[in-house]
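Only one protein chain is missing; all other protein chains are in place.
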Amino acid sequence: MDRNKIGKWLKQPAKMANKYSLNAVYFCTGCGIIEIPPVITARWDAERFGIIPVATPRQGNLFMITGYVSLKTLRAIIRTYEQMPDPKYTVGFGSCPINGGMYWDSYNTIKHLDRYIPVDGWIAGCMPRPEAVFIGVTHLWTLIEKDMANGYLRYREHYDQYRGNQEKLLGKLDWPPLYATGIAQKEIAA
Amino acid sequence: MVATVAQCVLLPVLGIVIGLFFLGLYRKIMARLHWRYGPPLIQPVIDILRLFFQGGMSHGAVFDFGLVLSLAGAMAIILFIPFAQWCPLQGSGGMLVILYLMLLMPLGTALSGGEAANPNASIGISRKLILALGYEVPLLLILLSVMSYYSTISIVDIVRGQQASVWALFSWPLALPGIAYILILPAVLGVRPFDTTTAPQEISSGPLVEYGGKYLAFEHIIHALSLFLGISLFVNLFLGGAANPIVFFVKILVVFVACVCINAVFPRLRIEQAVSYLWKWPTAIAFLGLVVVSLVK
Amino acid sequence: MNEGLKEKLEKAFPHAAITSMRDTDYVVTADKESVLSLLAYVKDAGFDHLTLISCVDWIDEGEFELVYILSPYMKDNEQISGNEKINLILKTRIARGNPAFQTVTHIFENAEPYERELHELFGVHFEGHKRLIPLFLERAYDIPPFRKDFDTRRYVKEVFDNIPAIQDIKA
Partner (left out) sequence: MRELELYFGPQHLGMVGNFSITLKAEGDRVLKATANPGYLHRGFEKLMEYRTWIQNFPLVCRINVVEPDHVEMAYAMAVEKLAGIEVPERAQYVRSIYLELARVGSHLFGLWAYANMLGFDTVAQWAMYHRDLVLDLFEELTGGRVYHIYIWPGGVRRDFPKGFKDKIVTTLHSIGGCVPDYDAAFFNNAIFHKRASGIGKIDQRRARELGATGQVLRATGMKYDVRKVAPYAAYDKVEWNVPVRSDGDAYSRIWVVRDEMIESVHMIFKLLDCMPEGEVFNKPPNPFKWKIPRGEAYARCESSRGEFGAYVVSNGEDKPYRVHFRTPSYPHGLIILEKLLENANIADVGNTMISLYVVAPEIDR
């Protein structure tokens, strides 16, 4: 470790710790999950960068939406996302969560993931190769460094809109809102 | 007096440092056995740091209390187990206190995890308690035979007795309980094939399922401490302790690496298979050892 | 046996039309009253593996076509008799207006999820089925989505394209 890096560690321990300890929630949301096992195992070894899968959302801080999101999965994704403690980062993986990809005319998959939960970064491709995952992660590092990976703050700020969009699609959600909604929400934002 | 107080403060810190080093080493060795490079050695420290900066969620007063109880229990045992020549509370109680305090760790986790009211957690806790029941039986027999052989309950005296002659593992009647201890050591440490308690693929890491943020960080520290404690106890009882901290460290390191290698080559057992294993061979050997020791004595 | 089976079927079920398409595919078209007995019959005749139950929406003719595809398991653990390569495609038509049919779960136990799926995606009701609960879908659709008059592209435009993007309040 060079001196520069040690200096950074001393200055911004929180940021550095968040960067080098990305614990991914292992949620096989779509077909992109097929590239996650190679990424975390012997050939590509993501653990070099501190990325390991964890068992429950409470323990993780990186949420990879791997592939298309069907309506039933969206419900599970929202619940999982809301269970994760702050700060948390979301990465959309593959082209399907970006704009629907090849399922643009499917009646059961959502087209734009960022209208339902905040997304910090995208990795395009179908499938993205393991190298693309690493490039995505290094970009996420840059975003964390510059305080731009603030999806969880956006979620709190615009919770009214996010919850509105979710309920528009899934009907009345059967769990209480994570943050205050309505007028109280606007006060927080102000 | 000053020396004792200083040891009381420094030994738990030393325990945490060594425990975290072990966790890092564990991941590194496992990675190498998996044909991959592995994380940096300080990865557990980074993880814990990150968890302290992450918001956690408490599930009530008992949740916090159980965690503190667990941590306090672990810290307290360190003061009773000699680390080379340092053992601040050697005059008070010895092995019996250790036995009592060792129950605190699973109990605290059970209290705390049970408060989270997650079915996975309750299954994990019941598994943890059953496993503890499984290895406590042979462990008690082993400790009894060691104590009766050296006719003392003081662990420092046992270490001295071994340093005067030969390591207990290689002396005749005590070799039997020694072998039994080796057989149950993975269960005491909770490594494979006995990591049923936290089996992430079965019950989503069991008691830890609802922990996040700083609570999980504390759980990691407790885990690190328990690794350190389990191995220290074994080294003191059967590998002759050490007169020199560096020698002691080398000894626990060797035992730990052996345990990691065992961990790497086995899948995990089901809980009833684990208990039936623990109550069969280790218990039989430990019992035989106790009989032989009492006859020889 | 193949020719024998054809003759036997023709004898037992005079209303069923049997056409052999290729050397391995036999197509049997039957009216809906005789399907259950036909299925039971061919099951006894060796076709004991229900591979697939499918449904085709012939919207122009106002009918649903239920398709049962069967093939034989091996009689013996070791020996291949040569019949195993035959696929028996059994078809019947039901009215599209109020589609209902009897369940075949009492003949083939593995028909259960297939019928559940057809119930959900085509809206075909299977009488006597014990568990006709939703299988795949999360939202309720006015028209079951696999019917031909359900236009998924229009549906996507109406539903998904109407979800607004998140507006930044500060900006």
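As written, the chains take the letters A, B and C, and residue 1 is the first residue of each chain.
In this text, contacts are C-beta pairs under 8 Å (C-beta built on N, C-alpha and C of every residue); 3 or more make two chains touch, one makes a residue touch a chain.
All values reported here derive from a predicted model rather than from experimental measurement.
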(request) May I ask you to name the displayed chains that the omitted chain touches in the full complex? (result) A, B, C
(message) Which candidate, B:S122, B:Q162 or B:T283, sits in contact with the chain we can't see?
(response) B:S122
(message) For chain C, which positions touch the chain that isn't shown here?
(response) 21-22, 24-25, 27, 48-52, 54, 56-57, 67, 69, 71, 73-74, 77-78, 80, 84-85, 87, 89, 108-110, 112-114, 134-138, 145-146, 150, 152-153
(request) Identify the residues of chain B touching the omitted chain, counting contacts across the whole complex. (result) 30, 33-36, 119-120, 122-123, 126, 192-193, 195-196, 199-205, 264-271, 273
(message) Touching the absent chain: which residues on chain A qualify?
(response) 25-31, 33-35, 37-38, 41-43, 53-57, 68, 70, 72-73, 76, 80, 102-103, 105-109, 126-127, 129
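As a convention for this text, only the chains that are shown with their structure count from here on.
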(message) Return the chains shared as contacts by chain B and chain C, ordered by label.
(response) A
(request) Could you say which chain's mean Cα position falls nearest to the mean Cα position of the entire protein shown? (result) A
(message) Measuring between Cα centroids, what's the chain most distant from chain A?
(response) C
(request) Using the touch rule from the top, work out which pair, A-C or A-B, shares more C-beta pairs. (result) A-B
(message) Averaging over Cα atoms per chain, report the distance between chain A and chain C in Å.
(response) 40
(message) With centres defined as the mean C-alpha position, give me the chain A-chain B separation in Å.
(response) 36
(request) Could you check chain C for residues that touch two or more other chains and list them? (result) none
(request) Any chance you could list the residues of chain B touching two or more other chains? (result) none
(request) Quick one: which bits of chain A touch chain B in the complex? Just the residue numbers, please. (result) 13-14, 16-18, 20-21, 23, 41-42, 45, 47-48, 50, 52, 54-56, 58-59, 61, 84-87
(message) Touching residues of chain B toward chain A in the complex: what are they?
(response) 27, 31, 34-40, 43, 46-47, 49-50, 53-57, 200, 204-205, 208-213, 216
(message) Under the definition above, what is the set of chain A residues touching chain C in their complex?
(response) 70-72, 75, 100, 104-108, 110-112, 114-115, 118, 154, 157-158, 161-162, 165, 168-171, 189
